[in-house]
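Pasting in a structure now, in structure tokens, and then I'll have a few things to ask.
Note that one protein chain is taken out, while the other chains of the complex remain in position.
Moving on, here comes subunit A:
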Amino acid sequence: MIAPFLIAYATVFAYPVYKMFALSFTDAPLVGEGQWVGFDNYIRLFHQKLFYTSVWNTGYFVVLTVIPNTLIGLGLALMVVRLKGWMQSLILVLFFIPYILPVSVVTQIWKWVLDQQFGIAQFIIEAFTGGRVSVFRDPIWAMPMVALVTVWWTNGFNLLLFIAGLRNIPHDYYEAAMLDGATRWQCFKRITWPLIWPVTALVLTLQLILQLKIFDQVYLLTEGGPFNSTYVLLQLVYREAFRSNHGGLGSAVAVILFVIIVVVSVLQYQLLRVRER
């Protein structure tokens, strides 16, 4: 009975993962087999400045997105949950719409909005900086702007998860608290926050895994520039494997990203569970 599952698991998950590890020890091109080279690919990577830049930038992006995205999702959910009936559905739809858009559409919209020549957001930027900024070509602005686009794009999903969590909290708790004269803040701190925590931990972990795999937005908005200030790990995989025809080296970067994701997400989930108790 378990055979169909095993076959599916082996072909679509276990084998590709094994292949990724195996390839990373060879000098394979993009297509085809290569010679065994031991740890050469890894040694080469650890001597490459761009590798460290990519690790750093990926981390920076995670910091810019994961916690803000979770907090904004929770904040919006707390507001949306108070609405009633069709109004709530409408607002939910409005917040969820960006999430169903393909990444290419999202990046195109923001490229227009932030365009140096005619973008409408330049009025806001001008108010702060006194001049127009070509944000995706500026080393200081580029990464935060990619993060902003990402939060705008993916927040709808977190909002849904939080709404589901908030609806699971029985209304009686709040009623009882109100009768005892609890303030709104006390209600949030003593009831909502502890009871929503499991969902928060889940959202944080999902976000962490998702954002460590950042690629599309960077590729479409900044191409890793200017001067590598937005170069991320998955882009290094893409460059080595597809652009430079180094399948082996590309796999080595993929393995490192894989290990980082496993370690960081397990660590984070464990830490969050400690808090839960």
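Note that a contact is a pair of C-beta atoms (placed from the backbone, for glycine too) under 8 Å apart; a residue touches a chain by one contact, two chains touch by 3 or more; residues count from 1.
Rule of thumb we're sticking to: contacts and distances are computed from a predicted model.
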item	value
Options "Cupredoxin domain-containing protein", "Thiol:disulfide interchange protein DsbE", "RNA polymerase sigma factor" or "Multiple sugar transport system substrate-binding protein": UniProt name of the undisplayed chain	"Multiple sugar transport system substrate-binding protein"
Contact residue for the chain not shown (choose from A:A22, A:V37, A:L50 or A:L206)	A:L50
Touch residues of subunit A, complete complex, unshown partner	29-32, 47-50, 116-117, 134, 137-139, 223-228, 239, 242-245
